[in-house]
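First up is the structure itself, then whatever we jot down about it.
Here we show just some of the chains, and they stay where they sit in the whole.
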Amino acid sequence: MKKLNVGIFGAGRIGQIHAMNLVTNPNIVIKRIVDPFADKLKDFEKQIGIKLETDPDLIFNDDEIDAVLICTPTDTHVDYIVKSAEKGKHIFCEKPVSLSDEESMRAYKAVKKAGVKFQIGVNRRYDRNFAYAKKLIDEGKVGDLELVRVDSRDPEAPSLDYVKSSGGLFMDMTIHDFDMARFLTGQEVVEVYTQATVRCNKEIEGIDVDTAIINLKFEDGTIGVILNSRRAAYGYDQRVEAFGSKGTTMVENDLEANVILADKDGYHIPNPEFFFLQRYTGAYNAEINDFADAVFNDRETSVTIEDAIMAQRIAIAAKESLDSGKPAKVRMID
Amino acid sequence: MKKLNVGIFGAGRIGQIHAMNLVTNPNIVIKRIVDPFADKLKDFEKQIGIKLETDPDLIFNDDEIDAVLICTPTDTHVDYIVKSAEKGKHIFCEKPVSLSDEESMRAYKAVKKAGVKFQIGVNRRYDRNFAYAKKLIDEGKVGDLELVRVDSRDPEAPSLDYVKSSGGLFMDMTIHDFDMARFLTGQEVVEVYTQATVRCNKEIEGIDVDTAIINLKFEDGTIGVILNSRRAAYGYDQRVEAFGSKGTTMVENDLEANVILADKDGYHIPNPEFFFLQRYTGAYNAEINDFADAVFNDRETSVTIEDAIMAQRIAIAAKESLDSGKPAKVRMID
């Protein structure tokens, strides 16, 4: 039976994760991995058992490669997407598509024109907890949605350098939460209102914010809110509540262990899984194998380029609201 | 040793609770209870063992009465406060003081002029859970506050009639949450932004809202949010989170029983205590005995008339923001 040939652009942390997760997929052959720093990745090369290469054209021009994973720096995404689409390759791309709506729309058009499959890397949709909550909502267990809350907080504030090139809190971090809000409700966000301050790292004052509450209004009048912080002392905090006419569903954190220690000072439970690599181990695996499956079985991807574009546009509106001090509308794709 | 003589205006549900909670206080004598419907309250009369009377002047003019509890309908509060203050009696008054800031300020001035003690009935501050969270915050366990969240949802939407005379969601229900936000942070709320809709009872469309998210900005830049619904299918939902530089503290619901049933469909845990009378049984007891203690030991009350006024002013601003679609400033007491 024919297998699917995959090429991977970028063998950094996330590229390696996707590669290892595809190794045991019986329908997949990882044909090529390219990375400009291939010579620094000998350990990974040994583990994956594939010789790393440095020239991306080796993938673009390899007609046997059916699909690509784009795991390179953000500013290269659009070019890689456009070129891959032109070559008729299906595309999995890490988020965000780009930091600019114009650029992202260029990718959007290329993908649409080529008719290739496209999946954006919003791993959280594949987390078993969020997926379970989505299922409860879809089954009508919480009734009509009325209030949605996303708590999303990183364990440690990023460096000033990271912040400068990140595209800002909303594009870099909250974008996952905007996607989660769209995913859980199955609706577009039409308006946002932002409150935000600098509390975690005073160095970024005037450059970005790190503590934020972003209000969301959905198509049908459902309202929601996202609470962000770049630094939660107790670790990576990823919770959601979706409240409706029949009840509510609450996604709690996965902890390092389901063990309680009780002593004279109380009951003590371990912290949440440290960060996204730990918390979303299973989600990363499910995500990339779902993409492989979509390509292999020629079906639609579960997360589309429209999803990518819309999460970015909410991020843009969130920034507008912060700047104006007033609610801002979110622009729809025509 | 001298005991404290107390007079109670109003022997409805809440008046009865306060009366029964004072019965076992060894420093208190309930001297008089007046209620215009005394003849309908024979059961209570039998239980409390005190003959109910109907004329409020019996309390106002009884020089042996040191303190009064005002448990009558809201529109009588200010007159009762003013008259009690003029008679030199210490005052415990159910919330709100009134539905109008002007009226409330009239009560405020009377209390200040007479120099009597005044406590407003915001029972939640006395709930052991919220009190515990406040203690953690005051001890610095969560560090500097950065994000505050209050989830406050009633189990059943009120009738149209109730809504019409309630003063509206913010004055009737959220006022408790505004007080909670001030209590936990120890700060004034300086600005609010409101999103609100009608989801629970369509009859009230155009009259009031029943589903709301209210953003709060505090003096020092801390931001917060309140999530309200008039109808939580799973019962009375009263949670809080206060997040800061060192961690977070989360007040969870008290449940009807700490018992788990595990069967083929999962783990099942009882609903939260049904409503405020159940959830806040202990808080009502602590509240009224704390007032009695403040009067008995001639110390300041724990919740003042300023607290009453400020919670109302946040409610007024929340309504302004809803009407304007923009953030609204909260007016301070000069």
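Chains here go by letter, A and B, matching the order in which they are written, and residues are numbered from 1 within each.
The working rule: a contact is a pair of C-beta atoms (placed from the backbone, for glycine too) under 8 Å apart; a residue touches a chain by one contact, two chains touch by 3 or more.
From a predicted model like this one, the values you see are computed outputs, not experimental measurements.
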*If you can see 2 copies, how many does the complete assembly in this structure contain?*
4
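One rule holds in what follows: only the chains that are shown with their structure count from here on.
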*Chain centre separation in whole Å, for chain B relative to chain A (CA means)*: 43
*Under the touch definition given earlier, write down the residues of chain A that touch chain B in their complex.*
143-144, 146-147, 149, 153, 193, 195-197, 199-200, 211-213, 215, 217, 221, 223-225, 227, 229, 231-234, 237, 243, 245-248, 325-327
